[in-house]
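Every protein chain but one is kept in place in this view of the complex.
Labels run A, B and C following the written order; every chain starts at residue 1.
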Amino acid sequence: MNTIGKLFRVTTFGESHGLALGCVVDGCPSGILLSEKDIQSELDRRKPGQLPVTTSRAESDKVKILSGVFEGKTLGTPIAMIVENEDCRGCDYEKLKDVFRPGHADFTWETKYGFRDYRGGGRQSGRETVARVMAGAVAKKILAAHKIEILACATEIGGISGDPKEMAAVIERAKSEGDSVGGIVEIVIKGAPAGLGEPVFGKLSADLAHALISIPAVKGIEFGSGFEAATKKGSEQNDPMHMEKGKIVFDKNDAGGLLGGISTGQDIVMRIVVKPTSSISKPQETVTKDGKNTKIQVTGRHDPCIVPRIVPVAESMAAIVIADHLLLNLHV
Amino acid sequence: MNTIGKLFRVTTFGESHGLALGCVVDGCPSGILLSEKDIQSELDRRKPGQLPVTTSRAESDKVKILSGVFEGKTLGTPIAMIVENEDCRGCDYEKLKDVFRPGHADFTWETKYGFRDYRGGGRQSGRETVARVMAGAVAKKILAAHKIEILACATEIGGISGDPKEMAAVIERAKSEGDSVGGIVEIVIKGAPAGLGEPVFGKLSADLAHALISIPAVKGIEFGSGFEAATKKGSEQNDPMHMEKGKIVFDKNDAGGLLGGISTGQDIVMRIVVKPTSSISKPQETVTKDGKNTKIQVTGRHDPCIVPRIVPVAESMAAIVIADHLLLNLHV
Amino acid sequence: MNTIGKLFRVTTFGESHGLALGCVVDGCPSGILLSEKDIQSELDRRKPGQLPVTTSRAESDKVKILSGVFEGKTLGTPIAMIVENEDCRGCDYEKLKDVFRPGHADFTWETKYGFRDYRGGGRQSGRETVARVMAGAVAKKILAAHKIEILACATEIGGISGDPKEMAAVIERAKSEGDSVGGIVEIVIKGAPAGLGEPVFGKLSADLAHALISIPAVKGIEFGSGFEAATKKGSEQNDPMHMEKGKIVFDKNDAGGLLGGISTGQDIVMRIVVKPTSSISKPQETVTKDGKNTKIQVTGRHDPCIVPRIVPVAESMAAIVIADHLLLNLHV
Partner (left out) sequence: MNTIGKLFRVTTFGESHGLALGCVVDGCPSGILLSEKDIQSELDRRKPGQLPVTTSRAESDKVKILSGVFEGKTLGTPIAMIVENEDCRGCDYEKLKDVFRPGHADFTWETKYGFRDYRGGGRQSGRETVARVMAGAVAKKILAAHKIEILACATEIGGISGDPKEMAAVIERAKSEGDSVGGIVEIVIKGAPAGLGEPVFGKLSADLAHALISIPAVKGIEFGSGFEAATKKGSEQNDPMHMEKGKIVFDKNDAGGLLGGISTGQDIVMRIVVKPTSSISKPQETVTKDGKNTKIQVTGRHDPCIVPRIVPVAESMAAIVIADHLLLNLHV
């Protein structure tokens, strides 16, 4: 189940310490201008070091397009892209081999497969999102041709909303305590035409929820007024319509740009919650693979907050879904 | 896109005022005891009239199994089930033919298809969930064989949590005002083994989010500590583990029973938000199909709150996802 | 696996002696004129009694459209259609309950599911093709709008090609001997535009082969010059091209209208082989469910040759594939 999408299909592969991470984008229309530069600029946004407080681990992450592009344009054939992992000779992952880190998928993965690549989390590592960003960069090229833009930003970190300086401070504080913080990312899709999304199980909202909840560390999603809708009256939640210069205009957007799971032509607005990074250097109680109680301190250069780095990943997943639905919408 | 599931596949069909609503369940293993009674008892839970305040429209909703069952057992072949719609001679839907009801999918549907069954919402009607409940009833039979149980309940209605009497009162009040209220449904899956869910895009959380957000009126979902995780530290969010009688036990369940999108063996806990019913008799500003401003009052016997009726639907969607992943987990 | 198609998706259900057989056609565009009459006329072509020698069992097979059509036009929502089975009180299937008929799927089905509906073959019965013809009738409406026509006919029966009278005679002879004959059906798709079909696994030829080989009793398929190509030189097999009135024209059609699995704009030509009916009244050696040697004579009104009745089924499967690829071709 490493493929997402019905017509614009993305398959990802790769472990954090294997030879390479990558993806195959199948179903991208032919004739779209695409270069490694387009991909690289998105990848660079995901890199650590975007904030002074994020992890200082150097990842060069240079994309290589293996197929699907000829003379600068997409061929309509599968676009395979990889990023080679750097050799990590100095890394010491042996000590994580037999212990289940709290908050991580070590235990569930071991239970499911009876075997896992324990080096840096293997496929469950956040590094897996490199492939999502590469695929998202292709999707964004399709969206750009339709004048659709996706903008995400961290609206809340560690309980602080609004002020970037305070957000940075709360991350810094968590770091100094050997702890971590989470937050909220808002994603806004601008310029999507009305009519995207399919009934009943192909609702745009359902597909966006699937795609965004699949991002590691995301524990919830809401559209428009979201969880606040639980406390509203119908007369408050419903968005009235009126005509303006021959066009239907909504007076507000509590629906988040989606009615019946289909886009209304307004901004599509959603928020996801990102849990605090699981890797913390504070001691935690846990168990070993062979069933002994133990304590663990996850050392190494871990992000005390991954919210800023999830921003381009969230955009990518939203872009993949919208690209897919643009294609699906051609044959209604 | 009226099919959900990879191995346990559910396809639904039907408009609210067409001949019948129904579903085809493909991929159900053979040899499971199944009768119309099993389906009917779940359908009856979805009926209006479960609360004194819900809509008084009488829906008999008698299930008919057309295929896939022989001598009381499933054959392994597709199970087709229908509920015939009652003739609605007295119904007057003409006045809704050319106006877009706020909060409904009338506008988006018309934009997408250029044509729709306007009678009672057609396929965008909440009546569509009849088919989900029928399919969910089959899924629950599979779950029962694995001793997995799904329990959902309304934990909040119109801003009131906990007290059923106060919840009923807030619905009654909204009704008397010609308005409606929403709320929150919590779904708990008990007894699911560790290891359900597939990386990367087949995470159990992602598939549950997809399935539950596809229910009409659901505007958000969260797992475990959910949106609260945004304000927690890693040391608070992570669930420590210890050994107990030879088994791994988690000290708490902020993860909601899912790590890396794979079940931990603990209760899987999620909450969905249900917006207030869109159909209200209070006057609302809207527009007509041919682009004129107008006012609308949606009369008729509408539920002032659909939260209680969504409870069995939410259980059904969760059951369908779990049944699918039980089958998927057989060949890891 | 009772669903076929990527965008034009057909799900079938039903046992030969259950309540009903039917299908759900999902992904049919909206706004197409469709009535029960359109379906019925195709169903009637499949009925027994098309030739004087085919089975005299009376099947009324009246279609009922349950959903997806409103005011005579498709809604873009799933089109569910059923044919109710007639009550077969007089039928005596008990004697087939515990014995495996040679040439039938009794043994494989029992092995796979450990349980089966033995009445008249259950879901393995040729009656299952009723659902294919209903779905094919919808597909043909889409094709008609694109001026694409599908024509199939029996080109060989019991070793006789060409003369219908001789074909009828060979069937009659087999019948009188308590035996059966097979034959060949040629399917020609006229008017399909160049460009249908997708590389690599979505080749039009591959999808047609899948769809046609899935018809009961079909044991092979060939395109264009087919198996004869094994004895030809490249210079004989290759179809030269030249310009004619500004258009590319092929001098002949050994390719069968497909190059690289993509349509050339010429007639798409294929042939399928249909094995002789398995049900024969001649005594045959076989075994019982509980492992005893026995002899069997399959009595009842069985077709001594199903080739003529497979003609509309073959057309239907081809139509379903072409409709799917017309939709897929919209977003290259």
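Keep in mind that, in the parts below, a contact is a pair of C-beta atoms (placed from the backbone, for glycine too) under 8 Å apart; a residue touches a chain by one contact, two chains touch by 3 or more.
No experiment lies behind these values; they were computed from the predicted model shown.
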| item | value |
| --- | --- |
| Residues of chain A (touch criterion as defined above) contacting the omitted chain | 1-3, 9, 11-15, 18-22, 24, 26-27, 30-31, 64-68, 70, 73, 75-80, 82, 112-117, 122-123 |
| Contact footprint on chain C, counting only the chain that is left out | 1-4, 6, 12, 100, 102-105, 107-109, 111-113, 123-124, 128, 156, 158-159, 174, 177, 179-184, 194-195, 197-203, 205-207, 209-211, 213-214, 216, 219-227, 229-243, 246, 248, 251, 255-256, 258-265, 273-280, 282, 284-287, 291-293, 328-329, 332 |
| Absent chain, residues of chain B that touch it | 6-7, 27, 29-30, 76-77, 199, 327, 330-332 |
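Keep in mind that, in the parts below, only the chains that are shown with their structure count from here on.
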| item | value |
| --- | --- |
| Inter-centroid spacing, chain C versus chain B (mean Cα positions, whole Å) | 37 |
| CA centroid of chain A to CA centroid of chain C, Å | 45 |
| Of all residues in chain C, the ones touching two or more other chains | 27, 30, 76-77 |
